[in-house]
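With one protein chain held back, the other chains of the complex are shown just where they sit.
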Amino acid sequence: MKTFRLGGVHPSENKLSAASPIKQAELPKQAVFSTYQHIGAPAKPVVAKGDVVKVGTLLAEADGFVSAPVYSSVSGKVAKVDAIVDASGYRRPAIFVDVEGDEWDESIDRSQTLVKLSDRPDLTPQEIVAKIKAAGVVGMGGATFPCHVKLSPPPGTKAEYVIINAVECEPYLTADHRLMLEKPDEILVGVALIMKAVGVTKGFIGIENNKPDAIRLMTEKAAAYPEIEIVPLQVKYPQGGEKQLIQAVIGREVPAPPAIPIHVGAVVQNVGTAFAIYEAVMKNKPLVERVITVTGKSLQSPTNFLARIGTPMSTLIDACGGLPEDTGKVIGGGPMMGKALLNLDVPVCKGSSGLLIMNEKEARRGEEQPCIRCAKCVGACPMGLEPYLLATTSAFRNWEKAEQNNIVSCIECGSCQFTCPSNRQLLDNIRVGKSTVMGLIRARNAKK
Amino acid sequence: MKKFIVSLSPHVHSTDSVQRNMYGVCIALIPALLASLVFFGLGALIVLLASVIACVFFEWAIAKYILKMQRTTVCDGSAVLTGLLLGFNLPSNLPLWIIVIGALVAIGVGKMTFGGLGCNPFNPALVGRVFLLVSFPVQMTTWPVSGQLTAYTDAATAATPLAVMKEAIKAGDPSVLDKLPDAVSMLVGQTGGCLGEVSALALVIGLIYMLCRRIITWHIPVSILATVFVLSGVFHLSNPIYASPDAVLMSGGLMLGACFMATDYVTSPMTPKGQVIYGVSIGLITVIIRTFGAYPEGMSFAILIMNAFTPLINNYCKPKTFGEVTKK
Partner (left out) sequence: MNLILIAVIVLGIVGLVAAAVLYAASKKFAVYEDPRISQVAEVLPQANCGGCGYPGCSGFAGACVKAADNGSLEGYLCPVGGQAVMERVASILGMSVSASAPKVAVVRCNGTCENRPRIASFDGVRSCRVALMTGTGETACAFGCLGCGDCVNVCQFGAIRINPETGIAEVDEELCTACGACVKTCPRKIIELRPKGPKGRRMVVKCVNRDKGAVANKVCKASCIGCGKCVKTCPFEAITLSSNLAYIDPEKCKLCRKCEEACPKNAIQAVNFPPRKPKPAPETAAPAGRPQAETQTVSEAPRPAQTEGKENA
């Protein structure tokens, strides 16, 4: 069975909510829309206090090419345009909407009927990309890179394959898994749309084989699409990393930064993105809701929700039986790459794939011991780096040596720190080094 | 409002720990420990106990009273391991006071002077052993014959296979090699020698255990053993005064060194490529010392020499970074 070549670790899967079907989350009393739900320039608010909005009303427009618009996911009145501490931990401009009823914009097709690509033969690639761009679809796996940018290959590059990331290698998370089980046809149409948009004839969907039911169902459904192949992959973290997935599926290695996947002919999209693209193009529905896993060992009932974007996390936790007494840490995303949240007012945003509640005991890091030079971090690094060395060079501010040792190639997957027997906080230091070195490189390039 | 903990990812840990690795190696040493008790009885017990207790004591005392460290590393098992390995490298009739000196040098000079766990450039147990070897050559090279279960300092001694091999080379007479014990008894351990090195079989069991539990990788032991086998095979074929490769592999401290001493985390290279270079070099140096040197055994020197090269190997043997192939 295929997998990526270098390193990797096997964290306990803990897919607590794998068997729980996707549940429609309750509407919140107030929804909050950060204008910063994607990588790139923040969106520019186009509404003011007192404006009446419906589901699908534009709240903030994209500001530049690498940006994405934000739509209202609820109907009601704009309470204020202010700021909120969002999942990133920073205070960002946001639009607050008081919810009244649930009225949808007329242009959105809310029927459940499947619209196939063959039903819409008139769609041109340009139209598809334009619709995706207008709907504000971003990478739903957590990276939140505006989708239309990836679908517009820079000049001089040619896409050969579309690879769909349905790996979900993060422990605990099951959002993509459930989505595949419940919306397989829609996903496949979405994949076909992506392939048409970038003009390729071969698509792969990579699924780790800890989801045999999803592999079976998708293979069955994909029989109708000869150009789409389901690729079962051996379970190994971080298979969902873009570069790792490309290597696992088509065996090509993306060169070190600044090269991007398109340089080896691959366009990678998350399975949730494929679904969002289907809805955006075929149903005319902007990105207003997403599947999010709310989970944790001490949580009463871990659930997968279809939640409106802007719903406060606390609403979702209440729907799972409330915040447990012994909560130590709340993580937006998975345990390997997620971000610890400061409070529960943080709204669901386009990139929120999960919400993980950890109890006090799980949450604390172990006591740091001296490095015993066991080289387990070297063995675990999926990028073939030497984490122990990068961490020390960063700690001693030896940026030059850090750069020589390719610190910028680090994908911050956390495998090194996960595996370290001495509980060393390798990635903390490496992150500081990486951001410094990247700053130095930028400064150098700017001078040239 | 409740105070949450904030930290950067990853938020989970593999639960692997220093203790698990150190005691894992100790567990891997149990077959060899049992073998040494079976062959040397009381002597083995006294030597091992003395060595372990002395090592742990020195580690604790130095950390607490000389270095004044906040927390000592006594509990992590590294001192116990050093003590066990030092004991395995000593003859079973060694007087207690020599053992204590060995432990002091191993822990005090070999480890704590550099800052304790993780900072030492040389394998502490080997520093102790080599110190004793050059300071007390007579006591360190008279090995009791195995099977004397109750004898300690009064045990009868005999020539080891290594001494026989050396004698054969000196005399230039292949018939001297007939004095070597047969292969089976060398494998199981019916020969003279240091405590831990008599039974190659027990050591291999320990090695397999460590590989299965992923405490170490195969690179170092396999590259050492393969190099020694090939090189001594070449010598043996070119001239029968040199012992056959299987006898070379099973004699002396080679197995113990390849499985447990050279694989020490702190003093071995970090990358697989570096580890192979390190292993091959140790094998080469060992065979050269055994064949041409003054000492019958060269394993400890080979490992210490390569320990010194470890930083250099680390500096030059970089792992291949992801995507490097296409960079050309």
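In order of appearance the chains are A and B, and numbering begins at 1 in each one.
In this text, contacts are C-beta pairs under 8 Å (C-beta built on N, C-alpha and C of every residue); 3 or more make two chains touch, one makes a residue touch a chain.
Since the model is a prediction, treat every value here as computed from it, not as a measurement.
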| item | value |
| --- | --- |
| Neighbouring shown chains of the undisplayed chain, as defined at the top | A, B |
| Selected residue (touches chain absent from view) among A:R91, A:R110, A:K158 or A:K361 | A:R91 |
| Among A:A319, A:A395, A:V408 or A:M438, the residue in touch with the chain that has been omitted | A:A395 |
| Listed residues B:V6, B:L37 or B:V145, member touching the removed chain | B:V6 |
| Absent-chain contact - pick from A:V46, A:V115, A:V235 or A:V432 | A:V432 |
| Residue numbers in chain B that touch the chain omitted from display | 1, 3-8 |
| Chain A residues touching the omitted chain (full complex) | 83, 85, 88-91, 339-340, 342-343, 363-365, 395-396, 425, 428-429, 431-432, 435 |
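The rule we apply is simple: only the chains that are shown with their structure count from here on.
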| item | value |
| --- | --- |
| Mean-CA-position distance for chain B and chain A (Å) | 49 |
| Residue ranges of chain B in contact with chain A within the complex | 1-2, 4-14, 16-18, 20-21, 73, 76, 78, 116-119, 217, 265-272, 275, 318-327 |
| Chain A residues touching chain B - in the complex, by the definition given at the top | 6, 9, 11-12, 89, 171, 243, 247, 252-256, 259, 264, 323, 327-331, 333, 335-343, 356, 358, 362-366, 369-376, 378-379, 381-386, 388-389, 405-406, 409, 412, 414-415, 417-423, 427-428, 431 |
